[in-house]
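See structure below.
Yeah, one chain of the complex is gone here, protein chain that is, but the others are all in their spots.
Entry: chain A
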Amino acid sequence: MARTNPSMARHIRRLLAALALGLATAIPPAFADVTLLNVSYDPTRELYKAYNEAFAAHWKAETGEAVTIQQSHGGSGKQARSVIDGIEADVVTLALQADIDAIVKESGKIAPDWRSKLPHNASPYTSTIVFLVRKGNPKGIKDWGDLVKDGVEVITPNPKTSGGARWNYLAAWAYANKAFGNDEAKIKEFVGNLYKHVPVLDTGARGSTTTFAQRGIGDVLLAWENEAFLAQEELGADKFDIVVPPLSILAEPPVAVVDANVDAKGTRKQAEAYLKYLYSKEGQQIAAKNFYRPTEPELVDAADLARFPKIELVTIDDPQFGGWAKVQPEHFGDGGIFDQIYKPTN
């Protein structure tokens, strides 16, 4: 220790050089004046890829400021959890109102009145639940009632973990409610019977799509309309048909600015403009092109609207449901209706 050892000094110099090299390669290329982070759910990847480019161009033209939007995707509930735990999201664009409410409740990072800050309950686009079946529809599935016929296997994710799966469940419930005229015992029997036809209960919507499309399990996939179109486009229109039932549910994926984060980062102006632009002509057209139903359809070309069949859509605020605040604990909470009617068979 008394004398400096030349070999040790050399070792240390080498180590430092290696570290410096590592750090130098890691510094991200300088992108832009402002960076926004959009924390979103799984099926919106393609939508926001297109929209982010459009918004960046629009913002540059309007203000001269370059803005880069970073994306994070995952299950809606998990993404909400990340925001609560501290991911520096400027905006959240999630699958369910309940997930944004969870951020409000658990962390206070979003003001409780977020739903009134943007038009249409802060949902710039909507979607619904449809059926994806094998080409030619060999089992002849036309409506919800066909799903519980003998020999039909249904693929849907677990409503306990997946936002999309909750919409599937509620759509089935809405059908049964109409078919059995409010008779709760019969509705429960139908929905419970439906889940007896589910061989694999994946944790997320993309997982279910892969189970159905890639692994070839099941006769019908209950899917977001946009997921069904996308699967058909990406995996081959010659393999699957989309069947739109006469009645389904109106899914309203909401968006919100994460107030605490934008105020800390000084990005409120850009974040608000980012969400507002979703309601513009260009934003609505991009949504429609990515198979989401625009909430301002008059802004969108008729050709892009033609792919969305007109069906009877029940909203979550319908008296049979009474809004997410009521549905979430009643149906999906511990010991809720789903727990009562779903008994794994094996």
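The rule we apply is simple: contacts are C-beta pairs under 8 Å (C-beta built on N, C-alpha and C of every residue); 3 or more make two chains touch, one makes a residue touch a chain; residues count from 1.
Please note the rule applied: contacts and distances are computed from a predicted model.
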item	value
Protein name as given in UniProt for the chain not displayed, "Na(+)-translocating NADH-quinone reductase subunit E", "Sulfate transport system permease protein", "Acyl carrier protein" or "Septum site-determining protein MinD"	"Sulfate transport system permease protein"
Per the touch definition above, residue among A:217, A:235 or A:299 touching the missing chain	A:235
Residue among A:74, A:145 or A:336 touching the omitted chain	A:74
Chain A, residues in touch with the chain not shown (by the definition above)	1-3, 5, 7-8, 11, 15, 18-19, 21-23, 25-26, 28, 37, 39, 42, 45-46, 70-74, 82, 84-88, 107, 206, 210, 230-231, 234-235
